[in-house]
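In this view, the complex is presented without one of its protein chains, the others remaining in place.
A and B label the chains in the order they appear, each numbered from 1.
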Amino acid sequence: MRSLALLARNRLALGGLIVMGLVVFLALLTPALPLKPPNITDTSNRFLPPFSQGAILGTDHLGRDLLSRLMWGTRLSLAVGFAAALIAATIGAAIGIVAGYYGGRTDNVIMRGVDMLMAFPYILLALAIVAALGPGLINALVAVAAVNIPFFARNIRGITVGIAHKEFVDAARLSGMSDARIILTEILPNVIPVIVIAMSTTVGWMILETAGLSFLGLGSQPPVADLGSMLGEARAALITNPHTSIVPGLMILVIVMAINLLGDGIRDALDPRLKSGALNRPLPATLVAPSRQPAAQHADAILTLDNLQTQFHVKDRVYRAVGGVSLSVKPGECLGIIGESGSGKSVTALSVMGLVASPPGIITGGSVHYQGEDLVGAPYRRLRTLRGREVAYIFQDPQATLHPLYRVGDQLIEAITAHRPLSRDEGRRKAIDLLDAVRIPNASARVNDYPHEMSGGMRQRVGIAMALANDPEVIIADEPTTALDVTVQAQILSLLDDLRRERGLAIVFITHDFGVVGQLCDRVAVMYAGRIVEQGPTRAILDAPRHPYTARLMACVPELGGGKRRLDAIPGLPPAVDDLPPGCAFAPRCDRATETCRTGEIPLDKVGDRALRCLHPVTMTEAVS
Amino acid sequence: MTTPALRLDTLSKTFPLGRSLFGPERPGVRAVHPITLDVMPGETLGIVGESGCGKSTLARMLVGLIPPTTGTIEIEGAALDNADPAVFGKRIQYVFQDPISSLNPRKTIRQIMEAPLKLLHGMDRAARTTRIAEIFETVSLRADFLDRYPHEFSGGQAQRIGIARALAAEARILILDEPVSALDVSVQAQVLNLLADLKARLGLTYLFISHDLAVVEAVSDRIAVLYFGSVVELGRAEDVFRTPRHPYTKLLADSAPVVGRPLRAPEGAETELPDPLNPPEGCAFRARCPRATDLCRKLVPTLAPADAGHSVACHNPLGG
Partner (left out) sequence: MTRYILRRLLSAIPVLFGISVIVFAIMALIPGDPALAILGSFATPENVARLNADLGLDKPLIQQYFIWLGNMLQGDFGRSFNLNRPVLDEVLDRFNATLVLAGTSFVLCAFLGIVAGVVSAANQYGWADKGITFVVLLGISIPSFFLGMMMILTFAVNLRWLPASGMWPIYGERDLWALLRHLTLPALALSVVATGVIARLARSAMLEVLRQDFIRTARAKGVHERGVIWRHALRAAMVSIIPILGIQAGFVLSGAVYIEVVFQWPGIGRMLVDAILRRDILLVQGGVIFVAACYVLFNIVVDVAQSLLDPRIKT
């Protein structure tokens, strides 16, 4: 249902649907319409121009009424095209599903055969089949369907392999399902959208192909004509009577174009990625809402966030990922931002340099001051010169964050040349120095490695080297060790700690791990549902958390050495940021919450070097005990 | 002497690399080296290891999703036989790491829950409805979830549904493959507690696989440490990380970030894991091991009892 609604909202697709509906309707109605017989020749009236008496589209070289022939031809072309698509899709999908699901030898044998068929340039095979079977519309249909089977088979096989390795298929097997049942109830429902997409995007092509064979005289045989053979017969009179060519040609164009529009619409409606807006191209810098209220700059810090607000606008929903965050970091300081997924910690970090994917991201309020300059709303040119040079990033998954097709050395050099020219030799020397700095053994050889030739830990070292390339003042590290094994994580953390002490870097470290924060960060900010709920020196907070969320979050993390035990879980789930409750976002899960917690804004109160957003904080005595 | 709930005897798995067209036949990747292990009824055995140590391969062999290369698996005294899925599913079940992708996106939760009841236990509609209500009550899920689709659920809820499905089979043994690693810590604790409750209430046996040392320690009776496809240490949960005998276990324990412990790299050199395509001779850990000797280079150490209920596969074990 939702897919249909989506389809209707796509105006182009709707146009295609209407045109197609009309054409199909007329084609179905053709036998009932008061048309002249399409195949009766009347040589005295040959080549009548359009809008002649009794022949609104004129007549052809044998004096046959073009309108009538057009309608009957359309009927035939549509029928053949759809039939070919249906046959090809059914057989191809069946082959693809069997090959993809069973894998192994079955797959091998089938796909080798498919590869053989695909080794022919498309039409050669069709021509060979028509050559063998002889010209004729049904033979053309068979040929077009046959040459399209491999395309469907290969496409569907790929999808099926992906689904067959999904965990829910294993789960189904453990639920006692047989192979046949799994294919029918688990695989097929997930493959059908793909089949529909493949069909809707190839029907137009099949109509073109059958028309093409008829055009060559290999399809429908006189006197019966489909659109292709009408065009083929008219070709001889192209120069003298172009209307006989233009009429069927335009009809094919209209039909195929309508089908393609509709097909694209169906594809867009069925593709889940489009629904979520995931196929949007992110702009070079995050959009800033014109209504943004910049904040005045204060504090002596190198990087200051003031009441920063970043939202995601998806369709008619607004996700308040960051709902007014104020932070600052001084040179040589490491600030931790801790929170669960969806707490807005990463979006906060990415907002600093305008790296939040946009659309759908948009900065709607607040400021980010770097050495007194507001980066939010700064022109892209300015932002670009600061990125990497003054504020650099280290990202989470080093497998995905390095370009897979460039050598790591070249990627390091590029980080520098983006900001200043560098000779080749100098660049290479600098790259090796950087790899040395992050303690990659044998740097002069590894500078020529591709990312896939390195282990996860080594790749993350490259990521760190890249961040260091221009001696930035601030490094923002977004969960840099989350994807790594614990032994590797320990190495990376100690490396980061050394680097910041050696170079006086300011680090903003985003993580979900209290252990990491406790070891690395001077100060920590705890985020929940897009806001900071507690902030202060790491030791103080870890020793005596005042916000109930902080306290309970720490309690539900098992610590090594505690032995087998029951954990103090927090009931419920974090709120969705498109539907935040009024008042304290944690109130629904909090056992200290009262009515006042659920109404009105609760401010972040500063007390000494700590800040807290809570009406009923954990008292110092409770916290320490 | 009670029959073990699960008995693995020299179980191993080698993945063939496929023969290249002209080259010699390649030896394949050994994901799991022969493992011999018992899990007693009512016990939780934790299996801990880093990525690539073969823990998921081991788990998938135990539920018959991949066939072992050598060795046997006995479930409650009978050899594993997955020829008839309808019988096999009643004996052992599996809870997946990624809760969302373990649920078919195109089926309602009811359809997902009904499959094991119908196919494994042949229940009729009325019996199924009652049973599903019962199970949902047990895992504290609301009945109105039943007619929704998986994408409408958060990770924690989806994992509860996955557990509910596993319970529906009424198997007494559950293989839990990283059941909480995709979840946030606040939700992770909920699921771990739920698992503990279920076990106590239904008398289940767990094989709990995770990369998170603290989580494994918190839920397990015994822990097996896996490195490069082999069990290198096996012992009571409270002992393994407090008094590790294997240098690798010690390295793991020292690497886990702990509040208040100063940051330092527990390993000096920037070591890399052994390459499974080109496995080292002798002990797989020796290149990273501060205690490695010549013997380690030549001879693969085998798992041997060090003291009561604590075994280690090391020529030069720590302490004790």
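Here is the rule we use: a residue touches a chain if its C-beta (ideal position, glycine included) is under 8 Å from a C-beta of that chain, and two chains touch if they have at least 3 such contacts.
Just so it is clear, the model here is predicted, and its values are computed rather than measured.
The hidden chain makes contact, of the residues A:319, A:393 or A:528, with A:393. Only one of the listed residues, A:152, A:215 or A:319, touches the absent chain: A:215. Annotation: of A:18, A:33 or A:124, A:124 touches the absent chain (contact as defined above). Within the complete assembly, A:415 is the residue of A:295, A:415 or A:438 that touches the hidden chain. The chain not displayed touches chain A at residues 112-113, 115-117, 119-125, 127-133, 135, 204-205, 208, 211-212, 215-218, 228, 231, 235, 238-239, 242, 245-246, 249, 252-253, 256-257, 260-261, 278-282, 284, 353, 355, 357, 380, 384-389, 392-393, 395, 397, 400-406, 414-415, 418-419, 450, 452, 463, 466, 469.
Criterion: only the chains that are shown with their structure count from here on.
Inter-chain centre distance (chain A to chain B, centres taken as mean C-alpha positions): 32 Å.
Residue ranges of chain B in contact with chain A, taken from their complex: 50-51, 60, 63, 65, 85-86, 88-89, 93-94, 96-98, 101-107, 115-116, 119-120, 154, 156-157, 162, 165-166, 168-169, 184-190, 192-193, 196, 211, 213-215, 217-221, 237-238, 241-242, 251-267, 269-270, 272-273. Contacts from chain A toward chain B in the complex involve residues 166-168, 170-178, 181, 185-186, 189-190, 340-341, 439-441, 455-458, 485-487, 489-491, 493-495, 497, 512-520, 542, 552-553, 556-571, 573-574.
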